[in-house]
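Left out: one protein chain. Kept in place: all the others.
Our next item is chain A:
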Amino acid sequence: MADEQETGGVTRREFLKNSGLVVGGAVGGTVLGGVLGRELFPAPQQGASPEEDTSDSGNGGAETPDYTEARMFFKREEDFRVLSAAVERIFPEDDLGPGAIALGVPYYIDKQLAGGYGRNAREYMQGPFFEGAETQGYQSGLLRQEAFLQGVRKIQQESESRTDDAYFDAEEDTQDEILEAFEAGDIEMEGINATTFFGMLRQATLEGVYADPVYGGNRNMGGWRLKDYPGAQMAYIQMIEEDEFVEMDPISLHDHHT
């Protein structure tokens, strides 16, 4: 019975017992709706890798394409390829597991730039603009959309002038040197300094690796698996006092979605 199944975290029954919530008792609507009505168990993931997805996908075994993997913000193919190569250097594939590209980070960033984040929607963007002290934080009028476009093109330019190659075709060492030059602030940019841009790129990469898969990165929770992070679990009351490390299969917001 599904109710008895181990989630690796807490079973639904245990959860209700521990939380002191009794069905039919004086329980607030949100608790009933939020806990009982919610699927605690991982559902098969769209686009899951074959060894992890043993379920029949229901359309004759053919893998369902991920229709969300298309560009919403970057128009030029080249820009997107530069972005992809750069984030892969920040979080590379290695023996430990997938890197930024395999985790969907470029799509994550593309989607973010197309929305409120890309337009700095909830930030104070009124002038006048002055260069401030570091302690005063971001002071540019440049939107993130503009900063990223300018940034990836500068990366490409830098690569072409150093090696004649596109950034995505350059040697890994060269790719790293170029990013280091941005990080050190050695590249001239307009309206933003290269160090700040690099910080944004690094931060966006980590977000794409580790944000809930609903945002298009952390594909199949692969970022979380790298860290043994259990994701959007309901509760840890059943193991909080444990001395030993407790591993659990991750679950995502999708698993809570009813």
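The working rule: contacts are C-beta pairs under 8 Å (C-beta built on N, C-alpha and C of every residue); 3 or more make two chains touch, one makes a residue touch a chain; residues count from 1.
The working rule: contacts and distances are computed from a predicted model.
Not shown: a single chain whose UniProt protein name, out of "Electron transfer flavoprotein subunit beta", "(2Fe-2S)-binding protein", "tRNA threonylcarbamoyladenosine biosynthesis protein TsaB" or "Gluconate 2-dehydrogenase alpha chain", is "Gluconate 2-dehydrogenase alpha chain". Shown as candidates are A:72, A:102 or A:206; the residue that touches the absent chain is A:206.
Although one chain is not displayed, its contacts with chain A can still be listed: residues 15, 18-21, 26, 28-31, 33-35, 89-92, 94, 96, 99, 116-117, 120-126, 128, 130, 132-139, 176, 179, 183, 202, 205-207, 209-212, 214-215, 223-224, 226-237, 239-243, 245-246, 253, 256-257.
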